[in-house]
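Below is one structure, written out as structure tokens; the observations come after it.
Only one protein chain is missing from this complex, and each of the others stays in its spot.
When the chains are written out, they are named A and B in that same order, and each has its own residue count from 1.
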Amino acid sequence: MKRNVPAGVSALVWLVLVAGPLYFMVAVSLRGRADYLTNNPLKPPTDPTLDNYRTVLTGGFGGYLFNNVVVTFATVAIVVLLGVPAAYAIVRSTSKLVQRGFTLLLAGLAIPAQATIIPVYLLITRLNLYDSLTAIILPTAAFALPVATLVLTNSLRDVPKELYEAQTIDGASAFGVLRHLVLPLAKPAIVTVVVYTALNAWNGFLFPLVLTQSESTRVLTLGLWNFQGQFGTNVPALLAAVTLSVLPIFVVYLIGRRYLLSGLTAGFGK
Amino acid sequence: MRQRPSFWYAAPAFAFFALFAALPMVLVVFLSFTSWDGLGTPQPNGVDNWARLADDGQAYDAVGRTAILMVVSWLVQTPIALLIGVWAAGRQRSRAVLSSIFFLPLLLSTAAIALLWKVMLDPNFGVTQALGGPLGDIQFLGDPSIALYTVAFVITWQYVPFHTLLYQGAARAIPRNLYEAATIDGAGRVRQFVHITLPQLRYTIITSSILMIVGSLTTFDTVLILTDGGGPGTASRIAPLHMYITGFSGFEMGYASTMAVLLVVVGTGLSLLVMRVTGYRSMNSQQEGA
């Protein structure tokens, strides 16, 4: 591939636009409140302090993080446990019901979660789940299922029929095929689904906003929003909280960049 | 011999989806014909909500703002993402390093991004003040004629990396011999871009566009945080936020459900339209992209 000047220039401009705010975020988080209000916020901190991080960490951040982890794990578990057998059935089952169910699931791709928030709220309160982490997990998982199933189905469709048939001739049960053939072959797709679902659950905002209240069930996104009011003009502390909230995903990005990016574009890339 | 998986393999997934996603969808239609203040139980009130929606100027305005947001974010994001995506598809080391920086906004949650920009655009203590000059005089969040475009900009900042990623992947898949043949024929770089790259990326452009459309239609947290719930006044109160405020601030949940139904109809309609036109069946989601 050759040099491409217009793209190169826009790439540089974009670099400034991306890196600038991120620099601002980290730099300000290291300053004191008074320092921020009186001095130019763009200059590097002359007297860096970690006080803001201490404020954030003693201000409930750990609890929010823990809730986020619980929500993310539970959502991923539900989606994978339900999605993998479903995709297997969709690809291999002759049942008409399965195909009808798949159509229903695909229709779900077009439903914006926002539009169902009022009935979801009604449903969750009637199930007595209001203000629990379960209240966030259930609808988040349900709305992640269509894309997850689609990604898994597409990957299983690529498996040659002969492989399934060979297993069957060997006398394997349907469950045996799932375990010994489908699971290993679908591994890359499962990783994609895990990352995709995890990111959605991790960053979710509307379901937690409407379905939870207490500090004990507050997830990270809502916690950040709440810090805004709690810290007032203590902007450095707010940005310290924002920076801390990015760290876990940043670590994942460093370790498995390829998987993270594939999960982001789940079902849309290639 | 029945060694194929039975219906029961798929049943749990279907049941789960039906209960927590499909049932709410049915319920929202039901609620759109009721009056419910959130405290008691929903009371059927016929087509009152729909009649009210028909001449609710605020709702029309909110839909109009959503349309503006959709068009603007499409127009701005597509060329940027396309150019950078194609550029980042190059295998040079410098490009790899730079693109890993480009993708950083992907790691921030919407809430984090909205808070960061809100702080930077603060009219008294923000970055725009620090930079001074003409920039300091612009009320990015306070001027009703600008706020919606500021929202579009922040959405662009958040999602360009995502769409860049799509284009990067697709551009790498373009067979190289197409370019080699064109070079032999003496085609310049611009011609190659127009005649090879763009047509080859056709389906990616469609996918990315659908994601942007559905994404714009459902933008919510960015606006809620960035402009304190659609401000100044109602300048950035887009359709989903208008629905949320009607439901969870005015507590007219029946009427808010009517708006929700409208949102679903428009969203599904637009997606189906694009998919019908392009013969796509499988590629869209409400979760990503704007």
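We adopt the following convention: a residue touches a chain if its C-beta (ideal position, glycine included) is under 8 Å from a C-beta of that chain, and two chains touch if they have at least 3 such contacts.
We adopt the following convention: contacts and distances are computed from a predicted model.
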| item | value |
| --- | --- |
| Among "DEAD/DEAH box helicase", "Phenolic acid decarboxylase", "Tryptophan synthase beta chain" or "Carbohydrate ABC transporter substrate-binding protein (CUT1 family)", UniProt-listed name of the chain not shown | "Carbohydrate ABC transporter substrate-binding protein (CUT1 family)" |
| Residue, one of A:Ala11, A:Val28, A:Val91 or A:Leu133, that touches the chain absent here | A:Leu133 |
| Chain not shown: contacting residue from A:Ala11, A:Ala186 or A:Val210 | A:Val210 |
| Those residues of subunit A which, in the complete complex, touch the missing chain | 37, 70, 74, 77-78, 81-82, 85, 121, 125, 128-134, 137-138, 173-175, 210, 213-217, 225-226, 228-230, 232-233 |
| Residues of subunit B in contact with the chain not shown | 2-3, 5-6, 8-9, 11-12, 37-40, 58, 121-125, 139-144, 147, 227-229, 231-235, 245-246, 248-252 |
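Keep this in mind: only the chains that are shown with their structure count from here on.
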| item | value |
| --- | --- |
| Between subunit A and subunit B, centroid-to-centroid distance (C-alpha), Å | 16 |
| Subunit B - residues contacting subunit A, complex | 1-7, 9-14, 16-25, 27-28, 31, 80, 83-84, 86-92, 98, 100-112, 115-117, 119-120, 122, 125-127, 130-131, 157, 160-162, 165-166, 169-170, 173, 179, 189, 193, 207-208, 211, 214, 217-218, 220-221, 225, 240, 243-244, 247-248, 253, 256-257, 260-261, 263-264, 267-268, 271-272, 281-288 |
| Complex contact set, residues of subunit A against subunit B | 1-2, 4, 6-8, 10-11, 14-15, 17-19, 21-22, 24-25, 28, 36-37, 40-42, 78, 82-83, 85-86, 88-90, 92-95, 97-98, 101-102, 104-106, 108-120, 122-123, 138-139, 141-147, 149-150, 154, 168, 172-174, 177-178, 200, 202-203, 205-206, 210, 220-222, 224-225, 228, 233, 235, 238-239, 242, 245-246, 249-250, 253, 257, 261, 264-265, 267-270 |
